[in-house]
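Of the protein chains in this complex, all but one are displayed in their positions.
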Amino acid sequence: MTSRARLFPSLRVLCAALALLFAAALVGTFPGRAEAQDISGALGQFTSNKYDDTEAALGALALSGSPAAAGIVSALADGRLVFGGLPPRVFIEGEGGALLDPLTMQPVADAPPVKPVRVNNRVRRAIEAANGALSLVSPDAGKRREAALAVGRSRDEAALPALDAALAKESDPQVKSAMNLARASILIGKEGISPAERIAAVELVGAEGNQDALAILRGVPDSAAPEVKQAAAQAIEGIERNLAMWGMAQNVWYGLSLGSVLLLAAIGLAITFGVMGVINMAHGEMVMLGAYTTFVVQEVIRTSYPGLFDASLLIAIPLAFLFTGLIGVIIERTVIRFLYGRALETLLATWGISLILQQAIRTIFGPTNREVGAPSWMSGSFEIGHLSITSGRLWIIVFALLVFFALLATLRLTRIGLEMRAVTQNRRMAASMGIRTNWVDAMTFGLGSGIAGMAGVALSQIDNVSPNLGQSYIIDSFLVVVFGGVGNLWGTLVGAMTLGVANKLLEPYAGAVLGKIALLVIVILFIQKRPRGLFALKGRSIEA
Amino acid sequence: MSITRQPALLGTSGIIFLAVLFAASVLVPVLNLAVAPDSAVHVPTYVVSLLGKYLTYALLALSVDLIWGYVGILSLGQGAFFALGGYAMGMYLMRQIGTRGVYGDPVLPDFMVFLNWKELPWFWYGFDWFPFAALMVLLAPGILALVFGWFAFRSRVTGVYLSIITQAMTFALLLAFFRNDMGFGGNNGLTDFKDILGFNIQADGTRLTLFVLSALALGLGYVLCRFLVRSHFGKVLVAIRDAETRVRFTGYRAENYKLVAFVVSAMLAGIAGALYVPQVGIINPSEFSPANSIEIIVWVAVGGRGTLVGAALGAVLVNYAKTYFTSGMLAPYWLFMLGGLFVAVTLFLPKGIVGTYYDWREKRRRHDDIPAAPLAAPGPAE
Amino acid sequence: MTDTAMLAPSTPSEPAPAEKKELTEALLYLDAVTVTFDGFRALNALSFTVDPGEMRAVIGPNGAGKTTMMDVITGKTRPDRGDVFFNGGTTDLTKLDETQIATLGIGRKFQKPTVFENHTVLDNLRLALKGQRRALPNIFHRESAAARERIDEIFETIRLTEHRERLGGALSHGQKQWLEIGMLLAQDPKLLLVDEPVAGMTDAETAQTAELLREINANGHSVVVVEHDMTFVRDLGVRVMCLHEGSVLAEGTLDQVSANERVIEVYLGR
């Protein structure tokens, strides 16, 4: 018990609030309607701007039941609770920085210079708790449910009566079940209740089957009856077995997500290297340029059109494609085109280009990382079963596949695609058929670079945007393309996904580093078996 | 190409090369020791160790040229062999520290002490004995090359595929050596060496000796490579480079020839590494980084692939440029120059400095002759 | 290292009694050889034999499988089905690789002349000359007087004596063809497979080449020549075999074959 109280310091607040709610519930009235107590004392405590006092003040507020409480708490939460003047007073910062009286919410005259009440993690938790307490009776079902869950996590017996009271009043089934669960979570650890009651609780919690449930079930006191312990043990075992399976699925998901990153990084290379045979060491820098394009776009948006921020990536994608594509065309026209048929020499030239591009970016944007924000629709995560899926990763997978199939379609269905394949298969023939091979070469290289640029937009979401960004992907990209089989897009897809999943399945056992090493060795050995990669192009052997 | 044309074991360029080496290994010590420090021709010690470093790089470049220039194997993992040789030497030097480490442990190197290692890992045994370490300098890279090459060449992995897996190899080693659990000092690598064969490693005398040894090693390495490429064996190598299938149909086991060349090259790289470490005073996993290996290729390309002398020349030139440009206010721009150099060379001097010079000489010697086909190695298309 | 291994004849799968005599006499024996590339049948149950000392011309339209046939014999391509035996059935070629087959005594000249472009003509022959093939010994290999004589002979035969110091890459197309044939001779094989030796040659050169091949054949080498040039084939005056869609369409003297209805239809044209 004591240990748990130390665990959740903010609970002092929560309990206080709940106890009060309970009292209120008994007399059938709600604090809102109760006589608002004087909260000036609490307000005074805020002005000392010490975390302990702030927390205490929060407690007092929650207890006070004053209608102003909720407003003040939320103001504190988002840093609009300020203090200043002599003697120091507390205000709420309203729209346009106008100082409002926390009680009346009326603008105050002669506003003194103020600074916000400081908040640290502990206070933040207290705020959450207070909000939770205040919202167990909130009219909003969602809020009530949240509160119930918070109470459940806290597993504090002091909350029981209030919880029961709330349960009695609750109509919404969802919220009810949440509250029941919370109640069970508390009962499990409670001293002196009948084994039957406890077992029921154990089963209720066990049914949840997630990590939290495990934590709660492990909290069965040693004093509990053997049959209870056994029931708990069974429940725990079941959950762990279940979670283990989900864990495997989770790893596969991680693998796919890593694979999609590899795919994005490699797919541009599958064109410049796979199709054109240019050992394009500057490929990574194309990705990097794409990422910086995203940065620039976001900068412009931040400064000029803040409203568009969520669309920033969508805007960045085509721009990145065009920009890096253009760079690609320039490189092809000025350097690569003189090197066709000297594949290994393209390696040297492009390596030089990559150095130049890196240093150029370093000179323009500085050597430090640049901030690329995540639009709201890409942040956060959700659960499918016990599979937690982060939306950012999900979008990247989707994007990778979109790019892949778009590229496939371009090569298969469009005229330029046809010409590209024609040129790469038989340059002279293509030329004699009136295809402007120079133009096609430039376009192909541009396409490959452009795709790399789009990849950069996506990678800017999960990695550094720094001049070194490209370097960290170039080796993996080549491995993927070679592993999949040069000149075969499907090979690149399968290769990327295989390597990604394999890596993630190895990681839990071998650890990040050894896993990676093992994977490299596997690829090396695989190339021995199939010197032309997964999807090698067979055919009547031609003279080397 | 001169390779098939030079009648003597050493062509004129070879003789000049060795002469320059010899002159350097005599003059530098004299100018360092015998000449007053304030004199204009005095060679300060830091220049000596600088030159020594260049020479080991030159030997490394030589080893690359042997397999790239003459067999068409573009190894993007040559740095790995260099580093292995370096680590073998580094381990010897670590063991020589003895109780002079900061913890004064007679056996364990410092990094093991503060990571609470209790006893020496088995693979460190014997390295306190120089002959064993010297043997390892050859064997560690040699055996890796043997195993790797045996697999790769037997299953006919060629061209860019080979390049990529050699890169994967060195990358894997990079990751492995970064791990502190490996027992090679992790990222900090091996450093704070005290003495080698009883000589203080920081004494000018030792530095000069190491410098001269590097020069000697480079000279011998050059003669060895010359001898190899001019032998019947070497002619088969070039034949493999130009028409491997033809060679097989002529009854040669191309893979064995490649393997021998690969192993020899790896050992040369190992020796270079072993000479490099005591002169720069540190060996760390970043020597394994793929970027390093690519840079070696560039040295060779700059100097002239398939000319041996060119490789050495390129190594010295590029690294001198690096030293030069990384000082003073040019520092922020040196990457531009380095990168620009690579592009320029591939575009305008595809055969490198020496290669271009040979062509020019050829043209003057034989008007009736069309210049030899470019040394294009097999690309992914084949 | 494997040289010793390759000389040991691998036991052939026991052939049917009916064929036995033919098999044991034949220098080269192909039976029901089939090769397919992603569905396309390059060789379709191809069967024929070449006797010791025989010279055989092979004609046929493009894609008839001529080159694939050579790939199979020289171990470049493994057949999906069928037997390929050498030396009177003592050696199963499908179990060996190019190098082993070459050392057995089967030399091949490619359709596109492939000589070592960065070696002198002389070195090209030196490399091809029958003798030490192992890597390490060749580091210290010295050329014997006998070898030098043999090379001079070959130079005479292929009429390139005055070009010996030039780079292989510097030769004309026709000269390359001859150099390659010369390299075959230097290997001193039992069987020469010659793919389109006179492509891109003047009539004079063509005649000389025919002469050259007959000479080679006269010295006891079996030869299989693939060629489109009918006059050349006529000059050779040997048994002719016409391939079509991966199997033998007709076989006999040139007159017999060129009289064959199907041959005219698919190949010669009316």
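A few remarks follow.
Letters A, B and C mark the chains as written, and numbering starts fresh at 1 in each.
The rule is simple: contacts are C-beta pairs under 8 Å (C-beta built on N, C-alpha and C of every residue); 3 or more make two chains touch, one makes a residue touch a chain.
Please note the rule applied: contacts and distances are computed from a predicted model.
A chain of this complex does not appear here, and its UniProt-recorded name among "Multicomponent Na+:H+ antiporter subunit C", "Urea ABC transporter substrate-binding protein", "Sarcosine oxidase subunit gamma" or "Alpha-ketoacid dehydrogenase subunit beta" is "Urea ABC transporter substrate-binding protein". The missing chain, though absent from the view, touches A, B when the full complex is examined. Considering the full assembly, B:49 is the residue among B:49, B:63 or B:214 that touches the omitted chain. Mapped onto chain A, the interface with the missing chain covers residues 6-7, 9, 51, 118, 120-122, 124-125, 128, 211-212, 214-216, 218-219, 250-251, 254, 257-258, 261, 359, 362-364, 366-374, 379-381, 388, 390-393, 461-468, 472, 504, 507-508, 511-513, 516.
On the side of chain B, touch with the chain left out of the figure occurs at residues 31, 37-38, 40-47, 49-51, 53, 99-106, 111, 113-116, 175, 178-180, 186-189, 191-193, 202, 280-282, 284, 286, 320, 323-332, 334-335.
Here is the rule we use: only the chains that are shown with their structure count from here on.
Both chain A and chain C are touched by B. Chain B has the Cα centre that lies closest to the mean of all protein Cα atoms in view. Chains A-B form the pair with the most C-beta pairs in contact. Taking the mean of the C-alpha atoms as each chain's centre, chain B and chain C sit 44 Å apart. Residue positions of chain B touching 2 or more other chains: 243, 245. Chain contacts: chain A has residues 543 touching two or more partner chains.
Listing the residues of chain C that touch chain B in their complex gives 1-2, 74, 76, 97-99, 102-103, 107-108, 110, 114-120, 123, 126-128, 132-136, 138-141, 143, 166-167, 169-170, 183, 187.
Chain A makes touch with chain B in their complex at residues 273-274, 277, 279, 281, 335, 338-339, 341-349, 351-356, 358-360, 363, 471, 475, 478-479, 482, 486-487, 513-514, 516-517, 520-521, 523-525, 527-529, 531-533, 543-544. Taken in their complex, chain B has these residues touching chain C: 1, 3-5, 228, 231-233, 235-236, 238-239, 241-243, 245-254, 256-257, 259-260, 369-370, 372-373, 375.
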